[in-house]
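For reference, the structure discussed in these notes is given below.
In this view, the complex is presented without one of its protein chains, the others remaining in place.
The letters A, B and C name the chains in turn, as written, and every chain counts its residues from 1.
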Amino acid sequence: MLEKLKEEVLEANLNLCKYNLIKFTWGNVSGIDRDKGLIVIKPSGVPYEELSVENLVVLDLQGNIVEGYLNPSSDTPTHLVLYNKFPQIGGVVHTHSPWATIWAQAGKKLLALGTTHADHFYGSIPCTRMLRDEEIAKKYEKETGNVIVETFEDKNVMDIPGVLVHSHGPFTWGKNSLDAVKNAVVLEEIAKMNYYTMSLNETTESIQKTLLDKHFLRKHGKNAYYGQTQKVI
Amino acid sequence: MLEKLKEEVLEANLNLCKYNLIKFTWGNVSGIDRDKGLIVIKPSGVPYEELSVENLVVLDLQGNIVEGYLNPSSDTPTHLVLYNKFPQIGGVVHTHSPWATIWAQAGKKLLALGTTHADHFYGSIPCTRMLRDEEIAKKYEKETGNVIVETFEDKNVMDIPGVLVHSHGPFTWGKNSLDAVKNAVVLEEIAKMNYYTMSLNETTESIQKTLLDKHFLRKHGKNAYYGQTQKVI
Amino acid sequence: MLEKLKEEVLEANLNLCKYNLIKFTWGNVSGIDRDKGLIVIKPSGVPYEELSVENLVVLDLQGNIVEGYLNPSSDTPTHLVLYNKFPQIGGVVHTHSPWATIWAQAGKKLLALGTTHADHFYGSIPCTRMLRDEEIAKKYEKETGNVIVETFEDKNVMDIPGVLVHSHGPFTWGKNSLDAVKNAVVLEEIAKMNYYTMSLNETTESIQKTLLDKHFLRKHGKNAYYGQTQKVI
Partner (left out) sequence: MLEKLKEEVLEANLNLCKYNLIKFTWGNVSGIDRDKGLIVIKPSGVPYEELSVENLVVLDLQGNIVEGYLNPSSDTPTHLVLYNKFPQIGGVVHTHSPWATIWAQAGKKLLALGTTHADHFYGSIPCTRMLRDEEIAKKYEKETGNVIVETFEDKNVMDIPGVLVHSHGPFTWGKNSLDAVKNAVVLEEIAKMNYYTMSLNETTESIQKTLLDKHFLRKHGKNAYYGQTQKVI
């Protein structure tokens, strides 16, 4: 079942390696079939070189395993919270990519300091609050999803398709799993450039609203004119 | 038409990947045939692995598409301003290469701190002023070209074949498209080394005028003696 | 003899190259057969491309060469101290990997600043004191082992499978030689991320005890639920 989605999610997981976002098994990608209400996700702790469409895991939105003989990623409850809360999301990624993780460890959000950011994220990329001890102790992975939801109460998840989880690392999403990985790559590059930009000039502020609008909207939205067919790159 | 120029511009675009200056489709190279008054440029949003002489776009200096079935790079108006204003320029490059972009985001020029710089750029590499809201809102890409022209009012574009566009990233140029890419590679390396040099010793100043002259002029100009046939490397 | 262990130790040594932890011959890995009381270690100064099961060296726990025609790694006495003191250790690694070495040169321990750390090390990774002149002059490599032992007087070596030796570089260990190399890779990544995290926010402190517990114990120990069969990744 879901053969096409599995192919996509497999490719998306392998793209984590291709774009150098992970070491060992640190990271996972999932994708969803909204019509069927089923998600496909990486199994837990399986090396990427052993990943195949056969060992991906299929779950419903309550977390019941529908297909697959391996445990799903230990971060599955976080993915589920995001899919349940945000119906626009078609794919979710978690990594410990170093630059994004550094900002998450420092507990700081990423300001939009240039047009590279504005091309992909329509404003600051937030960092969640720290989880409380009782949240960590009880349903840690689910509460990780909940704190992301809390962080986006006043934000549009498709305008800002990523977040830094405090003391942990980045989660990104997108219209599908491949798009979510692309956003993970961009987030990592932005995190790197923000570090050095702020180090060069600690008074650097977010770019003007007009420039943010110009770059985000020429790539996204109704009047986009970047690319060939208004597809989001 | 322009088959030879297309081959060169294709190679120049692919060199952006070879020299690790870009991610995804972030970047574009063009070249010009001055006799015919025609430029060849990368199509917008096309992945580099799909790039071929067939899908490059040919335009005249007013921006009319003369050949090609795809949209040209969204930065085409910037390239056109540079070709129209500076007849010495044979190729133009735009990237979001991280080190140069960092300086552009910080809004700071690159001082000539060593002979690596002096071998290729005859003085500081400037950063433009920020664009004004009305410039961004109306003809953004054209105004990006205009602000570069404004920045070079008192400079020779062939002595300093590159610029940082504030909050955005680098543009470089050269006698042809391949040379423009080479300057993009050098600019990126200089930007990296300047960051660390200033961090090590924040009082570092531009090198002596005699040393700047020595290195630039032994590679460029009438009495160059570097290399085999006075070709610029 | 010990053919299986030699194959493992060979692979572990080559993994130092694969994971980009060494230059030239800077680094060595050993593994132990506890039943026989014999260790297998890299020969001294042999380039990794020339390494084979044939030229590995077998020693007993007193350092007597049991098999092999080459000198063992000059750091062998350090490995021996660790094997003799800590019966849980199955493999030992020494490298000069740059990020870990930087912290060793600065003489600073690595705080647990995020979950990447907590997944693999159950608390701060310590830096030894400087060796005393007489320790350096007499039995330098053995005293290097002794100062590691001293540093772990109040720590569990399997909870914190690595150390920074002051002014020198990292040693790591694990249940076997491959696991020890994995810990060396993780230590290097942590050292890099700690540098940038502290630089971004110098007041960053160790993560909460609950989060440290959660991440370490979901991967290690009796109630681990990460992965497929409670194997440590």
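By our rule, a contact is a pair of C-beta atoms (placed from the backbone, for glycine too) under 8 Å apart; a residue touches a chain by one contact, two chains touch by 3 or more.
Please read these numbers as outputs of a predicted model, since none were measured by experiment.
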Original post:
What are the shown chains that the left-out chain touches?
Top reply: B, C
Subject >> Touching the absent chain when the full complex is considered, from B:155, B:192 or B:220 >> reply: B:192
Subject >> Hidden partner chain, touching residue among C:23, C:129 or C:209 >> reply: C:23
Subject >> Absent-chain interface as seen on chain B, which is shown >> reply: 113-116, 119, 182, 185-186, 189, 192-193, 196-197, 199-201, 204, 207-208, 210-211, 214, 218, 225-228, 231, 233
Subject >> Sites on chain C contacted by the missing partner chain, in the whole complex >> reply: 23-26, 43-46, 70-71, 74, 96, 98-99, 101-108, 130-131, 133, 136-137, 140, 167-169, 195, 198-199
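We adopt the following convention: only the chains that are shown with their structure count from here on.
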Subject >> When chain A is superposed on chain C by its C-alpha atoms, the rotation angle in degrees, nearest 5 >> reply: 90
Original post:
Between chain B and chain C, what is the gap in Å from one C-alpha centre to the other?
Top reply: 47
Subject >> Per-residue overlap in chain B, given as positions that touch at least 2 other chains >> reply: none
